[in-house]
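The following block contains the structure, expressed as structure tokens.
With one protein chain withheld, the remaining protein chains of the complex are depicted in position.
Up next is subunit A:
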């Protein structure tokens, strides 16, 4: 079965064959009325059969998980090893380490009450760096909130990210959104919003706009979690992407949980990937802890989607090692043993590090030095971010509209007069003033 040999699955020709096999093998093996006559209903092209058979989630083989290296960082099939140069590989790993230190320190700073909220990326660093390294910087990114590695890889600095978490005067978002709601026009990263799944049909629309640009060489990538995939917007996005032929990569981070809800309570089918072929999307499932596998998958998907204006769905399997957010204690709904298993054996950082060590690109000493530098960068940045004032309170009423309507101008004036009268009751000294 082509479906069972995961390594060749990523090759699109093989995939097309596999898709064909997938559909034919599930046909009931009974005599067909009219010699397999294809029905002429406008809604589906299928043969008639005289035996009744219901289809369910067990009618199909599970979609296999594409892997390039094993848990020890050894390449399984040499043909699948991407040709990434030393500098790129080191940059990828360094970004992962930087991300993990940023997570650790900002998580703790929330615990100390220095920022109001934080969400870590533990266990999913491979998805971020593997995918970001396969994209063009011109590709537009729509993210959910657990994709900070993509921002870092694209060149956003720790300083810029930390400024957002503090909502200080250097935050491009002007302190209006909760921490981790990053965005950067310069890096083609669309600003994150909290409502889940909303970015998905938006990504499809953006891809449609790109498709219409003459000689387009850009695609759109949209990240979302396994929980968000249950939203109606996810269904809208898959269906619109397929019917309107959009160059978009829908990348699902299936990390097993949506806050406390395990995937067994999220869906009953074969994960998110199985929905792809059902809606007409080219689909691949990949080991999200294997950075090289994610890189290959997204690279192939990008080439395909830009060349053909067809959407691709990638389901990257991972495990959410950290708590959902700083407002969550995940030990209330899952065992410590389970978490430890994934931290120890399936760490994307560990696997990638071992791969680099096998190649002679990295060693314990370099690890130590970079680890220290990465940590120091975050600590230094945080100290600076804390000293910066928050934006002028008037930013509260700017950017609601392109031009401030008279009614809002009036409200601005009201607040101004109020603050003149009662300044001591407001934290004015923490904010920039006129």
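Following the convention adopted for this analysis, contacts are C-beta pairs under 8 Å (C-beta built on N, C-alpha and C of every residue); 3 or more make two chains touch, one makes a residue touch a chain; residues count from 1.
One rule holds in what follows: contacts and distances are computed from a predicted model.
Student: One chain isn't displayed here; going by UniProt, is it "Origin recognition complex subunit 4", "Translin", "2-oxoisovalerate dehydrogenase subunit beta, mitochondrial" or "Ribosomal RNA-processing protein 40"?
Tutor: Its record in UniProt gives the absent chain the protein name "2-oxoisovalerate dehydrogenase subunit beta, mitochondrial".
Student: Looking at the whole complex, which of A:36, A:137, A:232 or A:423 touches the chain that is not displayed?
Tutor: Of these options, the touching residue for the absent chain is A:232.
Student: Which of these, A:155, A:262 or A:405, touches the one chain of the complex that we don't see?
Tutor: A:405
Student: One chain isn't shown here. Among A:202, A:230, A:343 or A:392, which residue touches it?
Tutor: A:202
Student: Of the residues listed, A:123, A:173 or A:348, which one is in contact with the missing chain?
Tutor: A:173
Student: List every residue of subunit A that touches the chain not included in the displayed model.
Tutor: 140, 142, 171-174, 176-177, 181, 183-185, 190-191, 193, 195, 198, 200-210, 212, 220, 232-233, 235-237, 239-240, 243-244, 398-402, 405-408
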